[in-house]
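Every protein chain but one is kept in place in this view of the complex.
In this document, chain identifiers A and B correspond to the written order of the chains, with residue numbering beginning at 1 in each.
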Amino acid sequence: MSGLVLRKKSKRRGHKSAFWNANVPAFDEVLQKSLGKNPWNWLACIPLALLIVGVWGVAAHAQDEAITPDNVQAVLDNIWITVAAVLVIFMNAGFGMLETGFCRQKNAVNILSKNLIVFALATLAYWAIGFSLMYGSGGNGWIGGGGWFLSSSEPATYGLGESNLTIPVSFLFQVAFAATAATIVSGAVAERIKFIDFIIFSLLLTGISYPITGHWVWAGGWLSELGFSDFAGSTVVHSVGGWAALMGAAFLGPRIGKYQDGHVNAIPGHSMTVAMLGCLILWIGWFGFNPGSELAASLNVPYIAVTTNLAAAAGGVAATCTAWALNGKPDLSMIINGILAGLVGITAGCAGVGYWGAVIIGLIAGIIVVFSVAFFDSIKIDDPVGAISVHLVCGVWGTFAVGLFDLESGLFFGGGVGQLGAQIIGILSIGLFTVIAASIFWLALKATLGLRVTPEEELKGLDIAEHGMEAYSGFLKDTSDMGTL
Amino acid sequence: MSGLVLRKKSKRRGHKSAFWNANVPAFDEVLQKSLGKNPWNWLACIPLALLIVGVWGVAAHAQDEAITPDNVQAVLDNIWITVAAVLVIFMNAGFGMLETGFCRQKNAVNILSKNLIVFALATLAYWAIGFSLMYGSGGNGWIGGGGWFLSSSEPATYGLGESNLTIPVSFLFQVAFAATAATIVSGAVAERIKFIDFIIFSLLLTGISYPITGHWVWAGGWLSELGFSDFAGSTVVHSVGGWAALMGAAFLGPRIGKYQDGHVNAIPGHSMTVAMLGCLILWIGWFGFNPGSELAASLNVPYIAVTTNLAAAAGGVAATCTAWALNGKPDLSMIINGILAGLVGITAGCAGVGYWGAVIIGLIAGIIVVFSVAFFDSIKIDDPVGAISVHLVCGVWGTFAVGLFDLESGLFFGGGVGQLGAQIIGILSIGLFTVIAASIFWLALKATLGLRVTPEEELKGLDIAEHGMEAYSGFLKDTSDMGTL
Partner (left out) sequence: MSGLVLRKKSKRRGHKSAFWNANVPAFDEVLQKSLGKNPWNWLACIPLALLIVGVWGVAAHAQDEAITPDNVQAVLDNIWITVAAVLVIFMNAGFGMLETGFCRQKNAVNILSKNLIVFALATLAYWAIGFSLMYGSGGNGWIGGGGWFLSSSEPATYGLGESNLTIPVSFLFQVAFAATAATIVSGAVAERIKFIDFIIFSLLLTGISYPITGHWVWAGGWLSELGFSDFAGSTVVHSVGGWAALMGAAFLGPRIGKYQDGHVNAIPGHSMTVAMLGCLILWIGWFGFNPGSELAASLNVPYIAVTTNLAAAAGGVAATCTAWALNGKPDLSMIINGILAGLVGITAGCAGVGYWGAVIIGLIAGIIVVFSVAFFDSIKIDDPVGAISVHLVCGVWGTFAVGLFDLESGLFFGGGVGQLGAQIIGILSIGLFTVIAASIFWLALKATLGLRVTPEEELKGLDIAEHGMEAYSGFLKDTSDMGTL
């Protein structure tokens, strides 16, 4: 046992190492030298900052007096954004439940699989190239670059030079956003797309397309220079996911039996319970999405949470009333989509509009979503969960609404039409790019793998066809929709 | 493109604007003037504080040296209460799953709809008038007022003059509590109430009745002057919801088939899985509810979390053992209700009792709830989910228990009977007011809209009757309870 290293009492580092002096110049060199002979040393270069923290932590006890208000605030910023990132990551469960509940039980395993693996895929793709393409400072106004695979320990590499946020927390928060864009697609293409196509498309969207348009707005790119404003991503995240979803649904075509003899046939979901749970999880997650986009712990955070909540409430009530008035019944799926519409709508302006502005934005989003669902059915774009109406249409509305309701620059508040112009340019340019990129991806997949399962597989359900298992073993089901063509 | 405003690089504000000087006297006037010619200017008056933050943020870079321990603490207070509010809002999912799981599948859409829309309604009602009626400083010991629609940016308007909490965070946390009271009602009146009645009742409860009694206790009203103590709302939230639920269940009458020929017929819920999930979500949410009621980030917070957890554990174990002893089987619905009973019970005393006190309070709550469920059945008050037993009975018990176990003022700790007297007066006065208010609301609804669906609709299920959809399309169901009368 003599060969065993003697280490500090517990690997759990105590609070004493919480603060550390980042200026440890000699350590870097020592590390480089000591690892120089090791063929794995390239691995060590990546999390250099951590190493310094970890090893120096022990030696740092004498530095306890270095606890200043500034570094407490820095830690608080990082902790808050970590918590916000966790809330956003939880949205994967929200989307998973929402989309699964809105689809048929024979396709549940397929949708669950897509929504689960998509965050894993997004994590790896965004780690490898997406984060660098979006925030890497080695690019220009159109595309970022450098620091691939989080290989740099220099915050400025990822545009964090003047921020209290560490590289890891910035990555964690941003990767959760990237995954959201991909998850939106999942719902619109559900019940007929091949599993492998969705996987590859998700990698391309989160690794390439989403980061590029995101760079334009959130990393000092040309749209931000122009004054385009999208605080938490009505356009950058939601309409990007929505455009990709629209193209996917268009190229796939509608599900068998959806549009027959000029009728639009409702294909009811198999569990409104999990759909409603999904909606509430998303609502919760949005309190990370919007207030976290402050990218710091500040007194603005709860304000953003309140505008977010008011818009969600207004959207839910407006959609309920609209659907009730139109159809004579309060439709649960419209309450759900109304709330989500309000949330998507307020995402761009949550930090800049007033309470009344938030309510009006949400209210209009809730009305829009009801008519939008009917509209896409009328043009035979089959979107099983309403993702295009919620994320694309209300994402566009919310981005546009910044130009009207922003307390600083909105048309209704004396800001003139300048902001509105920037918003329209941003909506159109990001939409155009995403439509083109998504079309290339979808058409390439169609040409090589084929996008759609066979009609037989679709009727039988994708769970058996694609995954060889069913979601609800032990229950008796209505198999009338599994009949022959 | 020349008309476009040039703005700072990104609308995402960096951390540099986290701290700001609230004393910006001139800005207010400038704003009033610049917006004076705009017909929408009344909208701008609302979120004045934000405006100051936002616009001044850019100019505030020179103030970076102003980061003091006091303002870091203020930010920490606001961030923690935001997180706590999110946990409390998550309880809507908990109640939704709990109540839906405990009811029949033919009424699932209806319960889900109620539990989803109720938070939207509560948000709007509490924003418009509830928050002001409860915390508005322009009132007296019986009712608050002023600052409607969050129109004031002066913290003192909402009793926050000496607090680090901003107006938005206070509103967010309190509206989540208001919604809880309404959600409690949902379960007790389930499976037979008309959807529209529940909507209107929720607006009245969260907008008027709950804020008034809440004002008495938490906003310096007459009960707080008297010494009544309810730290996080055993009475203010839970028994208020419980009284309203009791009156609703009484006016509605029992579900068809519940009490027949002198028998109490069990009507089993349709998904114990989602009910159990709901219970655990509520347990989690209570870590926002109770520790968040500290209304600050302090070293008390984890202490409150531990008393809360001990009482929940004791309640769960006690109810399990009690039901096991009585019925010979460990009944899952009693494990669930026992945990919730413990949580409701400790809510009043969580910050003031010791660990043993918390365990005893939870233990007794867990025993009480088993007998209480049987008691209400014996008097033919039909409460499908046990909400009255959990929230009313254990809420009363928990409030009473403060007078016994409070380490400062409890009878068992040498505090005499003074605290106990105040507790009893508080329980009775708030109960009386709520019973009267709820009765007026219910009876007015009964006289105008009618409270109850028709027997045909009840048998068919409220999902089809009220919403025109079913919750679990694609599954085969046992329709024996949908038969004729």
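By our rule, a contact is a pair of C-beta atoms (placed from the backbone, for glycine too) under 8 Å apart; a residue touches a chain by one contact, two chains touch by 3 or more.
Computed from a predicted structure; not experimentally measured.
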| item | value |
| --- | --- |
| Given B:Val109, B:Ile212, B:Ala245 or B:Leu277, the one touching the chain that is not displayed | B:Leu277 |
| For chain A, the residues touching the chain missing from this view | 1, 3-7, 9-20, 34-35, 37-38, 40-41, 43-44, 46-47, 49-51, 53-55, 67-69, 71-72, 74-76, 78-79, 81-83, 85-86, 89-90, 92-93, 96-97, 100, 108-109, 112-113, 115-117, 119-121, 123-124, 127, 149-150, 166, 168-169, 171-172, 175, 195, 271, 274, 277, 466-476 |
| Touching residues (missing chain, whole complex) on chain B | 69-70, 72-73, 76-77, 80, 83, 87, 104-106, 162-165, 217-220, 224-227, 229-231, 268-273, 276-277, 279-281, 283-284, 287, 291, 293-303, 305-306, 309-310, 312-314, 316-317, 320, 327-333, 335-336, 339, 351-352, 354-357, 359, 407-409, 412-419, 421-422, 425, 472, 475-478, 481 |
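Heads up, the rule we're going with is that only the chains that are shown with their structure count from here on.
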| item | value |
| --- | --- |
| For chain A paired with chain B, centre-to-centre distance based on mean C-alpha positions, whole Å | 30 |
